[in-house]
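Missing here is one protein chain; the remaining ones are kept as they sit in the complex.
For clarity, chains are labelled A, B and C in written order, and residue numbers in each chain start from 1.
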Amino acid sequence: MTMVCLKDFEEYARQHLSKATWDYYAAGADECCTRDDNLQAYKRIRLRPRILRDVSMSDTRTTVLGTEISFPVGIAPTAFHCLAWHEGELATARATESLNTCYITSTYSTCSVEEICAAAPNGFRWFQLYVYRDRNLSEQLVRRVEVLGYKALVLTVDVPYTGKRRDDIRNRFKLPPHLKVKNFEGVFEETTGLDEYGVPANTLDPSISWKDVHWLQSVTRLPIIIKGILTKEDAELAVEHGVQGIIVSNHGGRQLDGGPATIDCLSEIVDAVQGRVEVYLDGGVRTGGDVLKALALGAKCVFIGRPAVWGLAYKGEQGLREVLQILKDEFCLSMALSGCRNVAEINRNLIHFSKL
Amino acid sequence: MTMVCLKDFEEYARQHLSKATWDYYAAGADECCTRDDNLQAYKRIRLRPRILRDVSMSDTRTTVLGTEISFPVGIAPTAFHCLAWHEGELATARATESLNTCYITSTYSTCSVEEICAAAPNGFRWFQLYVYRDRNLSEQLVRRVEVLGYKALVLTVDVPYTGKRRDDIRNRFKLPPHLKVKNFEGVFEETTGLDEYGVPANTLDPSISWKDVHWLQSVTRLPIIIKGILTKEDAELAVEHGVQGIIVSNHGGRQLDGGPATIDCLSEIVDAVQGRVEVYLDGGVRTGGDVLKALALGAKCVFIGRPAVWGLAYKGEQGLREVLQILKDEFCLSMALSGCRNVAEINRNLIHFSKL
Amino acid sequence: MTMVCLKDFEEYARQHLSKATWDYYAAGADECCTRDDNLQAYKRIRLRPRILRDVSMSDTRTTVLGTEISFPVGIAPTAFHCLAWHEGELATARATESLNTCYITSTYSTCSVEEICAAAPNGFRWFQLYVYRDRNLSEQLVRRVEVLGYKALVLTVDVPYTGKRRDDIRNRFKLPPHLKVKNFEGVFEETTGLDEYGVPANTLDPSISWKDVHWLQSVTRLPIIIKGILTKEDAELAVEHGVQGIIVSNHGGRQLDGGPATIDCLSEIVDAVQGRVEVYLDGGVRTGGDVLKALALGAKCVFIGRPAVWGLAYKGEQGLREVLQILKDEFCLSMALSGCRNVAEINRNLIHFSKL
Partner (left out) sequence: MTMVCLKDFEEYARQHLSKATWDYYAAGADECCTRDDNLQAYKRIRLRPRILRDVSMSDTRTTVLGTEISFPVGIAPTAFHCLAWHEGELATARATESLNTCYITSTYSTCSVEEICAAAPNGFRWFQLYVYRDRNLSEQLVRRVEVLGYKALVLTVDVPYTGKRRDDIRNRFKLPPHLKVKNFEGVFEETTGLDEYGVPANTLDPSISWKDVHWLQSVTRLPIIIKGILTKEDAELAVEHGVQGIIVSNHGGRQLDGGPATIDCLSEIVDAVQGRVEVYLDGGVRTGGDVLKALALGAKCVFIGRPAVWGLAYKGEQGLREVLQILKDEFCLSMALSGCRNVAEINRNLIHFSKL
């Protein structure tokens, strides 16, 4: 089988992962309206390509928080990579290092951050963080990733409670006993109250508020990026609270069903922020053309979640490299076919607004 | 089978009820456009969730006409619960009492109001009423439910004639001989002119008008709620005629086909009423997210019809309790994921109006 | 089989007519976009029903050009009723007489106008007319129908050439040898140049223009109704040329594919005409609710084409009576459920314009 586009990897993963694992990654909340709209929304957007602009030199590089990456697609945090491929996050770390892009390591990794960094010592990484009821637990993670050279903290704010994913409930999804959330190894005493993710239940704190952003700022000097903003009001608050970036995200449609597609609320947020912080996006990116649309609407970079897992499921590091390379090639081609030589030339004039 | 969402109960009912009974409950008028649009309309509405608002304490309670209920979902009046479950409305009464919400008892119950109240003496109930050609018949029902402690009368106004439900005609749907509209037992003399619902034909009065609202007010001190309003003009008239509440309803799409989805005309009515009376809604509510959307657009409470019947068909009282508990849990989760701690915080800012 | 709605008759006809005959009646031009949109357009229109308006007395009667009919649905001209039922137009004449509505007899009838009038001497009829290259031919038809008591001429203006109906070409559709366009019997000499309709080819005159309306006015005192207008500009011209009525029609989608659904351009025409002449409509009417929508948007009466043929195919006169009775009952019920006691109360307030 020739792997030509991301759908090929999706199909491979659907056929090779166990049903429970496939369902876990594929899951959306409730009726999956938001999950599906994340993709459909891109189809409603029409580009306005320009011609005869000498696109012989294409440069897909950009920077995120000042660090250069080879193209504006990073890896969104997703849990349990060992479910998809036996080497898990080590493969992810190596693939992203080799493509020179940003890997947002999930707290819920099945390899520890130390192992991840050892596997790809020169990789560029951010760390995804939750605020736990026991703030100390969050703080310990921050200390560890600071030492390891993580460049930013991505604070996920859209999980005061876990969304209702019907298939996971039907499947009674649980992390298999041979896998562990390695970042917590030795942190919790052995207990019978483990939740489906292999960590003690009710560790996430639903009381988190903007105060906790201040708390986090008080315990770290790493830049903080808020992941999970979907309105201009919260974007404004994020800027006012001194964060360094925003990821427009609906958690892949896994949390609130009925919320907007991320690409549909990107403009509102970019307009509110007015360049004061960088705005990123995840959700629904499946082609290089999708990346181009997101950048044209103001995203500095996008992140892929499920497609990265599909790449791992296909061939580990090699599979993820293929996924990233395909997106990079497609993005580069879409840029050229739209008349853009580099990411700085991508702007709103590329979008057919009257058709939105 | 794990019952995870309301669709699971629908599927169970479809498989376990007789075809004629399933068809009766599922029926919409004519081409079922309005019935189907009641559900589709929710999918077109996009929420604007807010984050970092400390949703550790979630309070789903609200009040309807001053009475507290545990969450803003009650039971809409539907006929013949014994068709779905042998205990019929007794099960409904017990389930709603146990969940502490409002049960609008249908006149066309297959248990009498006295039996219903005996089964759940502390339940909170309203009584659904038609105006009969023989006003005395309506008045007797009012007297009985006043005595029994019903808290309000829900006057159904959208059935001057019964809607054309094709499958019922094809099936020659009739209440089976072992079931009776118990509230009428002994009221009519034995007659051969029974209609398909087991009551004498042509008892409903198509001449009802606002005068009859005055007449009803003259014979009772119970609050009156008009069920079946779909326009601002009629909402205004309802307020002017001194009723206490409005249920925006198209009778589950069973009366006029081609009318609007209830959620689509809610705003118009809420705007017209301007808080002078409470506005409720029924039709198409299938998830907690739907409840959240209805409240965000101004409904004080919503009512479910068919899903309650599916719960009964599954396991009687227990089945309906599960249906209600699922909706309550989903609503609570949707609230939290939208940044709302209680129903007072739910408002129009939650709705993406430009996408409507 | 219980015949509950017009779709039941359609299904019966599909199963019982020969493929070529079914295809002939079902045909639309080219890709059938306009044919299909005629029906879909009704589904996009939402009614605004009013309640509590004393609808105990329902009166569906209306007048067309001053003549009372029992409800605002007549029979649009369609060709070759003998293809659907052996008695052909005689059955149509009897059914419409018995329901007391208007039957627009097609020139291309398989019974002669004399036979039709003899079959239903008290029927109310208009005559559909084409302008032929040989004006004498048209004039002779006018003379005959004047004598027979036809009350108006319906001049079809959207067939300068026959639309391209793919299935008819594939089927090489031809009127079977045992059937004749009886109105032409003896008019043409025996010739080998008969077209697929059994009449000499190229008899229709593609040069017809507004001058021919004047010519027609000069040879008859019957009122003239123009059938086939879809724009306000032509509606204005029709009024200026002194016609008595307009039928908004796209010939059932059989002529120009890509034109509008008739219900979608009705308002434009009603607004242009401002009551100076009566405006009717055909195309896509399948339920009483459709009739209500057309009247709410300004049609004085609607006409059905294919459904009449389906009724004939089912049971001749009796079948068409059932079709008409169903539409009448559905229309009556829709009126009542919308709060209208008679056709005079049907107006634009019934339509949810912001949803169009």
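The criterion applied here is as follows: a contact is a pair of C-beta atoms (placed from the backbone, for glycine too) under 8 Å apart; a residue touches a chain by one contact, two chains touch by 3 or more.
Please read these numbers as outputs of a predicted model, since none were measured by experiment.
Q: In the full assembly, spell out which visible chains the left-out chain is touching.
A: A, C
Q: Of the residues A:48, A:133, A:151 or A:174, I need the one that contacts the missing chain.
A: Among A:48, A:133, A:151 or A:174, only A:48 touches the chain that is not shown.
Q: Please output the residues of chain C touching the missing chain, sorted low to high.
A: 30-31, 33, 157-158, 160-161, 163-164, 166, 169-170, 205-210, 212-213, 226, 228-231, 233-234, 237, 255-260, 264-265
Q: State which residues belonging to chain A touch the missing partner chain.
A: Looking at chain A, the ones touching the missing chain are residues 2, 4-5, 42-43, 45-56, 287-289, 292-293, 329-330, 333-334, 336-338, 349, 352, 355.
The definition used in the following text is that only the chains that are shown with their structure count from here on.
Q: Suppose you list every residue number at the chain A-chain B interface; are over half of them used by both chains (same) or under half (different)?
A: Counting shared over all numbers used gives less than one half: different.
Q: If chain A and chain C share one sequence, what is the angle of the rotation that overlays their CA atoms, in steps of 5 degrees?
A: Superposing the C-alpha atoms of chain A on chain C needs a rotation of 180 degrees.
Q: Which chain's mean C-alpha position is the greatest distance from chain C's?
A: Of all the other chains, the one whose centre lies farthest from chain C is A.
Q: Averaged over CA atoms, how far is the centre of chain A from the centre of chain C? Could you give it in whole Å?
A: Inter-chain centre distance comes to 60 Å.
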